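Shown here: the complex without one of its protein chains, the others still in place.
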Amino acid sequence: MWFVARRLLHAVPLLFCVVVLNFVLIAATPGDPVTILVGDFPAPPGYVEQVKREFGLDQPIYVQLMRYLGHVLTGDLGYSFANRQPVSTLILGRLAATLELTLTALLLASLLGIALGMLAARWRGSWLDSGVQGIASTGYSIPDFWLGQLLILVFSIWLGWLPSQGNMSVRGAPEGFAGFLDHLRYLLLPALALSFRYLALIARITRAAMLEVLSADFILAARSRGASETSVMITHALRNAAAPVITVIGYNLGFILAGSALIETVFGWPGIGRLLFDSISRRDYPVMMAILLMVSVTVVLANLATDILHRAIDPRVGDR
Amino acid sequence: MSAPLNPQAEAIATSRGPGFLRRLCRSRTAMLALGFIGLVILLAALAPFVAGHDPMVGGDDAMLPPLSPGHWLGTDDLGRDVWAQTVYGARVSLMVGLVTALFAVSIGVVVGGLAGYYGGWVDTVLMRVSEFFQTLPRFVLALIVIALFGSGLWKVIFVIAILSWPQTARLVRASVSSLRQQPFVDAARVGGMGDRALLLREILPNVAAPIIVTGSLDVAAAILLEAGLGFFGLGDPNHISWGSMLNEAQQYLRIAWWMSLFPGLAIALTVLSFNVLGDALNDALNPRSRVRS
Amino acid sequence: MLEVRDLSVEIAAGREKLRVVEGVSFSVGRGEAVGLVGESGSGKSMSAFAILNLFPSPHARIAGGDIWLEGRNLRGLSAREWRGVRGAQIGMVFQDPSSYLDPLIPVGRQVAETLRAHGRNEGAEARVLELLDLMELPSPAEVARKYPHELSGGMRQRILIAAALALRPALLIADEPTTALDVTVQAGILDLLTRLRVELDLGILLITHDLGVVAETCQQVHVMYAGTIVEQNEVGALFRQPRHPYSQGLLGSMLGPDSRAGNLFSIPGSVPGARDMPAGCRFHPRCPIFQPGLCDTGEPALVDRTGGGSDRCRRSGEFDNAWRRTA
């Protein structure tokens, strides 16, 4: 418990810095957010001032920062003037789609990555191992958005098997299981594109961790006691290899979230990533700040969760 | 059958001398990667001679498919030669990758070196700062900064470098702080060597191995990040880059797939080469251990 | 009880095959402690691992010879049968107890692993406590629940010994069991081993580079150099009069009670690798009494000497201490 409290305490100044940085960064940029509200024709002069007042943009910058900090603490992420909606509502509305995409990708990457990594380590030097290593290097090098384009090109355009846009049938998906399948068709390509990089990373780390553990002295000791290979794998190898793998998965959670910005844009997935891109082009300050904050908080929390999990597995952690 | 007392010390000891080069040359993939990087560098350097066309000049022959006469990788929507653009694009990608890695490694070495060598509050402060930078989602932040402050080659390089150094810093710090306790460092200190000289002459040469490895991986990461920015239309419009080629190809995916295929392949292969090289360097410099990311 | 004959071990390095142990023979009786001594790289550990047919590297394998254990030749056993031998008939203890214990599992369970691996699940816990008690560990129940990092080096080594002896094997192989420990702790472990040998009528094969450990613990000693045994004798006899220049050198480098820092001796040079093994006597490049034409042609055989023991030196018996002659 103390450990968790200490880690939480440690995260607070980090989060504070993130909030301030986000604000400063966005506030320091050129251009006036009000102009984006103005359409094709000159705006009436009074209107601009009214909008500025409405969103507190006429206040000095430090007042805006204080106001923002106060609001963040009370859970109010501000009001999006481009969308004319509270930011929290906006984000909440997109959260489900993003969670679905990122968690699916993470699950896919973890399951496949761990399986491939273990197989490669078990049959080190075989063609399977070379294959997995090939996938790992490639996956880590291919730009995921380009992979997304290729998937669309092959599976949507050339083969016509899967849809390339959105997250459900335009004309209302069927109910129940059929609806689930319909949904899956939309989920598959973006989840694949998003997961490939992490699959590669996880496979690679799993392989390395397994190799390291399998050559560890205590494995030899276990074998010297007559333990069978299966028992050695399960009781010792897996458990010990889990720590680095979990670390990689946990530390990348936030980055998958960030990476979904590209993938959601390529696949028209109605999530936070696309909201981010839209708000960037609309210069929707509160939304940009909120998303940056959210991703950063996710990173911090994911790291925290990873550390806690790590400690649960490894009794040595935290004793120093 | 005795295990070395300090595996790191041994790994570093083995990193010197001809064994390293021999091990590197033994890896066929590493040689392939090195060859490809060499090829890309050569093409980029000789772009005006090998491109065959001005990459910025098009004409009425728009969207010719590959293997068309005079345009063996085809042409883009404005009739510009895809091969010429790919060759010139290599210049930007390489420049961004190499310069960024150089920046990132320099900052990382300074910060990590100071933190690892002095320890104490210097270490705490510097590591907190780098931790803070690591918490920031790199791509999202780069995206926002470039979108807000406008694009330009140097801005892109600067932003990527600023976001890339912490990893190197942490690595250098770990190496330095473990090296600091090594007997040979103690010996040098007893011998009257000053802090600066000690850091520069005794410690840094010994952390060169991990630095070279991360440097190579940094190049790959930077190229990828630049491509992502370019893809979002945030690349420098006055230079041809693979990322912005992909951005322009996006809307022609259905009718001119080659506009997307070749720059994408160029990115993937170049990044792959730097990654493979980084791995091979790591294996060669440090045969007993593997770098974890 | 244990009879090793003409044992050879090979390590495959790429297409090459390197013999790291060549024609080693020795035996260990019940209740007897036999030392296998040599510098690192001499092949002593490899010989020990070969007895379990278990190597730290997947590239090593037994290349020849026989291993008789209580009348049964272990060579030719299936993988499954080998597993039945390990832990049950032969226990093994290692050099650095901290790395040979799984850091994530309480030590009690690691001791019990020996029992479970051989299907003795019933009463395993009680048996573990009994064993820990036998190892002279205080409050066994508490210790069993601890993780390796919570124990001292000596305690960890006792845990390893407990795990090795859980099924009362006839033979214990101890590979440098005290090297990684403090001197004071070393003595405790060696005393424990001696006590166990006597109480359990245990055969012990002790691998070490430290002749002092051998002197304290063993009855028989085999000196290994570059993959072969160069001299074999009873401990007393060997210490009184080593015949092989290598043994003489080892003995000379021993830190006796009367030695001072000034006269610390070490054999110059290092053990040759299997790749560049010298022709003739394997020790000749480092030997102070090397005689060209005699020592560098044809490998000398291990010859039984009158008055017990055997050695591999062609000039055996010419010098009481070959090193002092040159020094």
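When the chains are written out, they are named A, B and C in that same order, and each has its own residue count from 1.
To be clear about the criterion, contacts are C-beta pairs under 8 Å (C-beta built on N, C-alpha and C of every residue); 3 or more make two chains touch, one makes a residue touch a chain.
One rule holds for everything that comes next: contacts and distances are computed from a predicted model.
Enquirer: Report the protein name recorded by UniProt for the chain absent from the figure; options are "ABC transporter substrate-binding protein", "Dihydroxyacetone kinase subunit DhaK", "Acyl-CoA dehydrogenase family protein" or "Na+/H+ antiporter subunit A".
Expert: "ABC transporter substrate-binding protein"
Enquirer: For the chain that does not appear here, which of the shown chains does it touch in the whole complex?
Expert: A, B
Enquirer: Write down which of B:C25, B:M56 or B:A187 is the residue touching the left-out chain.
Expert: The single option touching the absent chain is B:M56.
Enquirer: Which of B:G52, B:G79 or B:G119 touches the chain that is not shown?
Expert: The single option touching the absent chain is B:G79.
Enquirer: Hey, which of A:S141, A:S224 or A:T265 is the one touching the hidden chain?
Expert: A:T265
Enquirer: Identify the residues of chain B touching the omitted chain, counting contacts across the whole complex.
Expert: Considering the whole complex, chain B reaches the absent chain at 56-58, 60, 62, 77-79, 147-148, 150-151, 233-234, 237-238, 247-248, 250-255.
Enquirer: Under the stated touch rule, tell me which residues of chain A contact the chain that is not displayed.
Expert: 30-33, 35-44, 46-47, 51, 54, 82-85, 89-90, 92-97, 99-100, 103, 156-157, 163-173, 175-176, 179-180, 183, 265-268, 270-271, 274-275, 278, 280-283
Just so we're on the same page, only the chains that are shown with their structure count from here on.
Enquirer: Measuring from the mean of all protein Cα atoms shown, which chain centre lies nearest?
Expert: Per-chain C-alpha centroids compared to the overall one single out B.
Enquirer: Give me the two chains with the most inter-chain contact pairs.
Expert: Ranked by C-beta contact count, first place goes to A-B.
Enquirer: Mind checking the centre-to-centre distance between chain A and chain B? Centres are C-alpha means, answer in whole Å.
Expert: Those two chain centres are 23 Å apart.
Enquirer: Spell out, as numbers or ranges, the residues of chain C touching 2 or more other chains.
Expert: Counting only residues that touch two or more other chains, chain C contributes 56, 96, 99.
Enquirer: Could you say which residues in chain A touch two or more other chains, in rising order?
Expert: Chain A, residues with two or more chain partners: 217.
Enquirer: Would you pull the chain C residues touching chain A in the complex into a rising list?
Expert: 52, 54, 56, 83-88, 91-92, 94, 96, 99-105, 110, 113-114, 116-118, 147, 149-150, 160, 163-164, 166
Enquirer: In the complex, go through chain A and note every residue touching chain C.
Expert: Touch residues, chain A against chain C: 215-218, 220-228, 231, 235-236, 239-240, 313-316, 319.
Enquirer: Which of the residues in chain A end up touching chain B in this complex?
Expert: Touching chain B from chain A are residues 13-14, 17-18, 21, 25-26, 29-31, 137-138, 140-143, 145-146, 149-150, 152-153, 157, 201, 205, 208, 212, 217, 244, 248, 254-255, 257-259, 261-262, 265, 276-277, 280-281, 283, 288, 291-292, 295-296, 299-300, 303.
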